[in-house]
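The other protein chains are all here in position, but one chain of the complex has been omitted.
The first chain written gets the first letter, and so on, giving A, B and C; residue counts start at 1 in each chain.
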Amino acid sequence: MSAILPAEQCDLAARYLAVRAQTQALAAPLSAEDCALQSMPEASPVKWHLGHSTWFFETFVLGGAPFREAFRVLFNSYYVGVGERHPRPERGLLSRPSLEEVRAYRASVDERMQAMLRGEHWRERAALIELGLNHEQQHQELILTDVKHLFSRNPLLPAYLEKALPAADAAPAGWRAFPAGVREIGHAGGGFAFDNEEPRHRVFVGGYRLADRLVTNAEYRAFVEDGGYRRPELWLAEGWDACSAQGWSAPLYWRDGGEFTLHGLRPLEPAAPVVHVSYFEADAYARWAHARLPTEAEWEVAAQDQPLAGNFLDSGRLHPLGGRSPAFGDAWQWTSSSYAAYPGFRAASGAVGEYNGKFMVNQYVLRGGSCATPASHVRATYRNFFPAASRWQFSGIRLARDN
Amino acid sequence: MSAILPAEQCDLAARYLAVRAQTQALAAPLSAEDCALQSMPEASPVKWHLGHSTWFFETFVLGGAPFREAFRVLFNSYYVGVGERHPRPERGLLSRPSLEEVRAYRASVDERMQAMLRGEHWRERAALIELGLNHEQQHQELILTDVKHLFSRNPLLPAYLEKALPAADAAPAGWRAFPAGVREIGHAGGGFAFDNEEPRHRVFVGGYRLADRLVTNAEYRAFVEDGGYRRPELWLAEGWDACSAQGWSAPLYWRDGGEFTLHGLRPLEPAAPVVHVSYFEADAYARWAHARLPTEAEWEVAAQDQPLAGNFLDSGRLHPLGGRSPAFGDAWQWTSSSYAAYPGFRAASGAVGEYNGKFMVNQYVLRGGSCATPASHVRATYRNFFPAASRWQFSGIRLARDN
Amino acid sequence: MSAILPAEQCDLAARYLAVRAQTQALAAPLSAEDCALQSMPEASPVKWHLGHSTWFFETFVLGGAPFREAFRVLFNSYYVGVGERHPRPERGLLSRPSLEEVRAYRASVDERMQAMLRGEHWRERAALIELGLNHEQQHQELILTDVKHLFSRNPLLPAYLEKALPAADAAPAGWRAFPAGVREIGHAGGGFAFDNEEPRHRVFVGGYRLADRLVTNAEYRAFVEDGGYRRPELWLAEGWDACSAQGWSAPLYWRDGGEFTLHGLRPLEPAAPVVHVSYFEADAYARWAHARLPTEAEWEVAAQDQPLAGNFLDSGRLHPLGGRSPAFGDAWQWTSSSYAAYPGFRAASGAVGEYNGKFMVNQYVLRGGSCATPASHVRATYRNFFPAASRWQFSGIRLARDN
Partner (left out) sequence: MSAILPAEQCDLAARYLAVRAQTQALAAPLSAEDCALQSMPEASPVKWHLGHSTWFFETFVLGGAPFREAFRVLFNSYYVGVGERHPRPERGLLSRPSLEEVRAYRASVDERMQAMLRGEHWRERAALIELGLNHEQQHQELILTDVKHLFSRNPLLPAYLEKALPAADAAPAGWRAFPAGVREIGHAGGGFAFDNEEPRHRVFVGGYRLADRLVTNAEYRAFVEDGGYRRPELWLAEGWDACSAQGWSAPLYWRDGGEFTLHGLRPLEPAAPVVHVSYFEADAYARWAHARLPTEAEWEVAAQDQPLAGNFLDSGRLHPLGGRSPAFGDAWQWTSSSYAAYPGFRAASGAVGEYNGKFMVNQYVLRGGSCATPASHVRATYRNFFPAASRWQFSGIRLARDN
């Protein structure tokens, strides 16, 4: 006679299986060689993502004897509280453990996790498991953006996924207006949120308007053709230095009149939202367009009443699709807000407290989720963040203006 | 019969003379050699400061034929709208023009400015002249901090000014409490302000407390002795990287149990406010002290009702003095606010519009003025800003806490 | 009825098969992941070595349509005369072509080469084929030294080959004496030689003595324990700078009292020749030992009458064995001679003329062959060369003294 489990426990176990399977599915089109390489210090090999997301459960949820002692260090990303870390820029030096062994590691942890999830002590660890699943979803997106970067550095320009795609569509741009006043932003409880989304708190927001879709490739190309990359007066000084030093003349993956995508090199789609621009480019574009980037408060206030619809990872189109999208999907949207603690922010205790707080400097907040984000990972209070010169994420532009 | 001038015109001409004379006085203790050297890319030779502040008046106020054609480029700091600039890291390669010639340049511009200030067209340029004087005051402080850095790199550890100093004094620390609510910050008009202080606007501020004096050397030393520079859990991740890469183990000028000052190497004064700490150190200290840094809004709200009293450049003690100081003086105080445009910010038109706006990324706001700031340059709305790793300014710490 | 071939043609075809098979055998213990990674700009992935040595035959011997157009660029090392090259530091970014495809490339070229070698036009290409085979043997050694470096950067310290090894043996050191006089060095014709070994020419050599075996680990450890890495007076100035900047305190692969080898981490064998020392270390050791390094002329004069015996790749012991060895085997021996053209040197015409000549600056000559060199690749006139700070080759020390 089989045991009877609470629905909540069933759900968590099922969700665990689903998220873990999704990660495996993302790695499926890749060879062991594809999974072993690191194309820049900011990116990691897919094999490392597979191991690290597993390490997270083994370390923070399961505890006990590890699958292999050396993995404690090899797959620790940045948790000083857990101990030594293998240096990030050297993740691409590890031909061993093999991909096969990392898969065995995953299987071993999955087995132990399933046992735990069906046992008596699942509830006191449910919050950490939920954190681990959300953590793994973040690495799902990174698997795609990191392998995209790797493939872009290969002269053969391999496609991650051969696939016929529907044409992108650009609705005519419009503006949504919002009045000035005191609003509330941040996570209010109910459902999972990272610590950086809390506490919910009051902010004063001036009157503003927000574009109801993202800036398209066609619009961005007009900026390029108007000398956008040659006119320092449009740029922040540090942005201009980055642009000059790194020789930017277009978004990261534009080349030869087309665009390198996870579906290979394709003609540039004028109607698709522009992606792979840095904060500096987004800011310069906005200045050129006589607009500005929204603050994260402005963005969130506008998103609070919007459905969680958009083009996400689940669509299988790993590239922006466009159309009217008042908040979510296709591309992470740079805000003008430096990533900082909300008033009253408290990091979790223990090593998982290192998850977010220690990165709250010199990074800028992005909102909305991208075509590489799992749909179940997106919400209005979600705060993504990257340094201002970063380009290898699916980062795009939504414009704002004062009323 | 001499002309009769409006008092306002008289005042401006007098203020011009006073500010310009103050700059000369700051350079007076220095030899031509002292004035020619550049100790790091972020600092400039004193001679360059003397020339650049003069160039500002010649370029933006006087116009017309320059004193010397080559100076258009040599003394342009970063105004792309004006034309070419001599590269900043190469300012220390200029033995010519000589200090003597730069002084002649100053004299020539002063003469032309005095004529203009006594003529008919002074009023339409009054705003630019005021900007130029405030600009020059900023460079007065930089003259002192840059020469301090230069001297600190010289094994002879020269004193800028030999002087007997009164002992510093540390009042017992207290907290001032402020309630939550919508407040106004920013310049309201009346008197000079930089464009980045405008417009005045509403913000929501939660309830908070603010220390009524700065953190002292004795307090900071307790942090050092408690392993502050060896405990990554106290630091922002990027701060820890900077700390490790640059080998920080104390504030910039602490050495051999003492502190290098503009008055030479001196015993560390326990009661004096700690200075020459980076944002990263200020943030780590605050975390260690179970407190936090204030936001710039919190700081400004607290300063609005405070007198403009404190230890400024005018005291001749070019080092913090300490004591109770609810807002101003002794040291610039790091806030947790990333330097950004106020809502509705508009940069001035023309090249002077490059003054502030283009630096609004990856820098942090400091408030309050230091012992090297002219008293007439300080106000509650003033926003200073530097990158988070900067240490060579007189930057210190005021703690905040939630109510 | 099968064709009758000249013995010379038979020999060349057989030798081709043997050398190519040897390369495959060296890669056999490695996974596709092992073969894809690059651990530093100076090293290359094994997969690249497999492709490049094949490219050499396809480009310089076969001509005609390539196996795959993109390989022209991907596998060109430095032959400007052939066209574009994929940047060397980016060889580790190529997960595609897969190892499998590179093996297919090898098979295709081997097939075409075999047809050519059995056809009518083999003779006019025999010299280039012989060059290609010697070239491939050089890459055999690099496959081993590069994978050794890669594995040394992996905390798991994998062994390339698990194998029980006989103990090393150190004969008592002796000196062989040589009188002053005019001698001849360089290749005299008869058998293969690289262009840099020609022409044979006269040199004047002073009287000298040469050690009849290599410096051992035990001897080198005495240098280390005598403060060899802390005494600048023993070092060339540039060597001391390298030692300080890179933190050298022992040969490259000494660690934890043992030595990392292609057979895994093993106890340090006192009797085995020291390897993986730079020219700077060899020079400092010699100075400490009141001796010096030999010139390449001195070395070659001494080697001219020696049999080609020693521990080479063929022994399967991929680590020095030691014993008396008046010239060859175990380790490449640093000479004090800067790598330069012999008088009357003429580079080959065409792109293969880039093989040697353009590297004749700021490198030092090594002689004698190592435990990773194929025995058939060694000869008395052979000139190997590396920059003075290089340590990842099997480079050791033979001492010399004036008579």
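What we mean here is this: a contact is a pair of C-beta atoms (placed from the backbone, for glycine too) under 8 Å apart; a residue touches a chain by one contact, two chains touch by 3 or more.
For clarity, every value in this text was computed on a predicted model and none was experimentally measured.
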item: Partners of the unshown chain among those that are drawn; value: B, C
item: Option from B:37, B:291 or B:327 whose C-beta touches the chain left out; value: B:37
item: Sole contact to the chain not displayed, among C:336, C:370 or C:395; value: C:336
item: Contact partner of the left-out chain, one of B:98, B:114, B:138 or B:315; value: B:98
item: Which residue of C:94, C:170 or C:203 touches the chain not shown here; value: C:203
item: Residues of subunit B (touch criterion as defined above) contacting the omitted chain; value: 31-37, 39, 70, 73-74, 86, 90, 92-99, 150, 153-156, 158
item: Those residues of subunit C which, in the complete complex, touch the missing chain; value: 78, 80-81, 180, 182, 201-204, 206, 232-233, 235-239, 279-280, 283, 336-338, 340-341, 343-344, 354, 358-362, 388, 402
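Assume only the chains that are shown with their structure count from here on.
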item: Other chains in touch with both subunit A and subunit B; value: none
item: Whole-Å gap between the CA centroids of subunit A and subunit B; value: 38
item: Between subunit C and subunit A, distance of the C-alpha-averaged centres to the nearest whole Å; value: 46
item: Gap in Å, rounded to a whole number, between the CA centres of subunit C and subunit B; value: 59
item: Sites on subunit A at which at least two other chains make contact; value: none
